[in-house]
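Yeah, one chain of the complex is gone here, protein chain that is, but the others are all in their spots.
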Amino acid sequence: MRSEARLGWMLVAPALGVIALIAIFPLGWTFWESLHLHELRMPWLGKPFVGAGNYVEIAKDPRFWSALGHTAFFTFVSISLELLIGLFLALAMNRAFRGRGFVRAAVLVPWAIPTVVAALLWRFIFESQGGIANELLVNVGILDQPIVWFIRTWTAWIPVILADVWKTTPFVALLLLAGLQNIDLTLYEAAAVDGANPWWQLRHITLPLLKPAILVTLIFRTLDGFRVFDLIYVLTGGGPGTTTEPVALYTFNALLQNLRFGYGSALSVVIFSVTFGIALLYVKGLGVKLAGDER
Amino acid sequence: MARIALEHVEKVYPNGYVAARDLSLDVADGELLVLVGPSGSGKSTILRLMAGLEPVTGGVIRIGERDVTDLPPQQRDIAMVFQNYALYPHMTVRENLGFGLTIRKQPVVVVDQRVRTVAASLGLDALLDRKPAQLSGGQRQRVALGRAIVREPLAFLFDEPLSNLDAQLRVETRVELSRLHRKLGATMVYVTHDQSEALTLGDRIAVLNEGVLQQIATPMQLYHQPANKFVAGFIGSPAMNFLEGVIRREGPSNVRTFRGIDLALDVPLDREAPGRVFLGVRPQHLEVVGETATGDGTLRGEVGVVEPMGNEQIVYVTLSGGDRLVAVAPPQQQVAPGDTVAIRVRLEGAHIFDAETGARL
Partner (left out) sequence: MSAPRINWGWWAMTGVLGALMVFTLFPFYWALVSSFTPDAALFRDPSLWPREIILDHYRALFDERDFFTPIRNSLIVAGTTTLFCLTVGTLAAYALARLEFRGKAAIMAFILAVTMFPQISIVSPLYLLLRSLRLIDTYPGLIMPYMTFAMPLTVWVLTGSIRQIPRDLEEAAHVDGATRRQSFTRILLPLAVPSLATTGILTFIYCWNEFLFALSFTLGPERQTVPVAIALFRGQYQVPWGQILAAAVIATAPVAAMVLLFQRRIVQGLTAGAVKG
């Protein structure tokens, strides 16, 4: 019915309008800015059109490539750990046991608090002088003396990744749990009757049937990983130096510290393209049905 | 009460799927018409078209004398009982029953009184303040029914209302529905996939297959004079047997033979050329006799399974040619799996269907 279509569009319009105004329009602006030279610190230069100039500079910018590498490294390591632990948590939470509600809630709290608070908690734990991490490790004998975690790059990554895993594994576990609950229990019963042990069931029933959920989780987590900002801003500030700086932080610095709006915008566009590309890849791979299919 | 008429109705979905094609149907005032057919035959779709829950892509629908083709369900003044009852879970039984009237701003007194009357007639008085989640399946079904009755609509539409009930409850409710129909004298359209339900309930039955109306007639007419092979095979339990073969003419007279059986046809075949046909015979018209019997119209085969039903036995026979037949034998007859038997075909109840079109000849 035509009136249904009209009503549909009318109802969707406000939400779409807001999104378009607040998200699309600025995005277009960013793209436009990226084609210009715009140094707020040097207003006498004006705002000349430089086409792909900024992008060329990015391609030659070693700090950018390092940032990209940091981001990729962080994302990869975090996701792997989160998937493993998350899968375990999901499997454990799938059966009913006493205290399951408590476990679920406890595991959710890290997800629910602000990232900056999480980062501060972990920064506090890993403080070199008298931080509890050092204390425990030395007391237990794993370390001879306290480490100054944030002074060296590879030791600085440890609290960062730990904090991220701590904070987002719950989300991963939840998504996987939902996928698990969609698996027909009678499949396991049939397998048990046929003589399959739990390992076999895990490998041949659970994991294959969990693939869609795992893929969805991978999409969300990869995108989140590439956009990481809050965590590193507070934990290491990108340091030591710029050795833990992810692309988002680099862009932030370029924009709001160095006030290089043109260049920063180009960086923004690059980040956007990368995340969009990743999302597209995943979505194509999944063949996600977006409009629903209920009739 | 009113009549419902579908005139050349067509429903094609955007993806090309044709749910109904050139469908014309008349439901007389006060009649209970059953729409029956296998899954996917389009019967539920047709019901929804009548209700206005989906728009037609062609044709006209009339309720009473009004053309309702373009009217939304709210304005058609019909009531529907859904397969899953669709009771409003957050409302009490009382509120559910009264919803149709309340929505139309009927005075509270009127609503209350009608709700109570209908609830009493359905045995729901004690449950009026409960919520649907607290009711049993049978009780919910009655509430769904009550909701429809309270509205005193022009017609009732039922979408497989009994399929969620267990077997015994189904039979009981079926009888109730029949009684209700007689009491109210209402026009009812009833959709089901169960042919025995159709036969017992319907004044007339419309048999559908893949969106096309196969035949619309009274139960007896459908049983004894099926229009085509589909209807013949669908109606009646156990289902009709079909033997495929060719009719040959032996000699100049009207005698034809079918796989060795001589047929004396009382309906002259127009076509001279032998055609491939199906011979349809109901299990009740097949006699199981000892293997020594010979004569015209006997077939030989081996018994596979015997199902004792109490008042009769259902015998599954595999013929020497490989065909399978189902026959009905009286309870006292000695038949056992593995027996070699002969089957005598009683031709009075037999039908012949053209192999290609399926039409009865």
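In order of appearance the chains are A and B, and numbering begins at 1 in each one.
Quick note on the criterion: a residue touches a chain if its C-beta (ideal position, glycine included) is under 8 Å from a C-beta of that chain, and two chains touch if they have at least 3 such contacts.
Here the structure is a predicted model, which is why all the values come from computation and not from measurement.
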Contact with the hidden chain, among A:45, A:59, A:117 or A:281, goes to A:117
Full-complex touch with the removed chain, picking from A:19, A:52 or A:151, is A:19
From A:125, A:143 or A:209, the answer for touching the chain not displayed is A:125
Against the hidden chain, subunit B presents residues 51-53, 72-74, 78-80, 82, 84, 86, 88-90, 99-100, 103-104, 147, 151
Touch rule applied to subunit A and the missing chain gives residues 4-5, 7-12, 14-16, 18-19, 22-27, 29-30, 33, 85, 88-89, 91-92, 95, 101, 103-110, 112-118, 120-122, 124-125, 127, 129-132, 135, 166, 171, 174-175, 177-179, 182, 185, 188-189, 191-192, 197-198, 201-202, 206, 212-213, 216, 220, 223, 226-227, 229-230, 233-234, 248, 251-252, 255-256, 261, 264-265, 268-269, 271-272, 275-276, 279, 288-292, 294
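Everything below uses one rule, namely that only the chains that are shown with their structure count from here on.
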Note: subunit B sits from subunit A at a C-alpha centroid distance in Å of 57
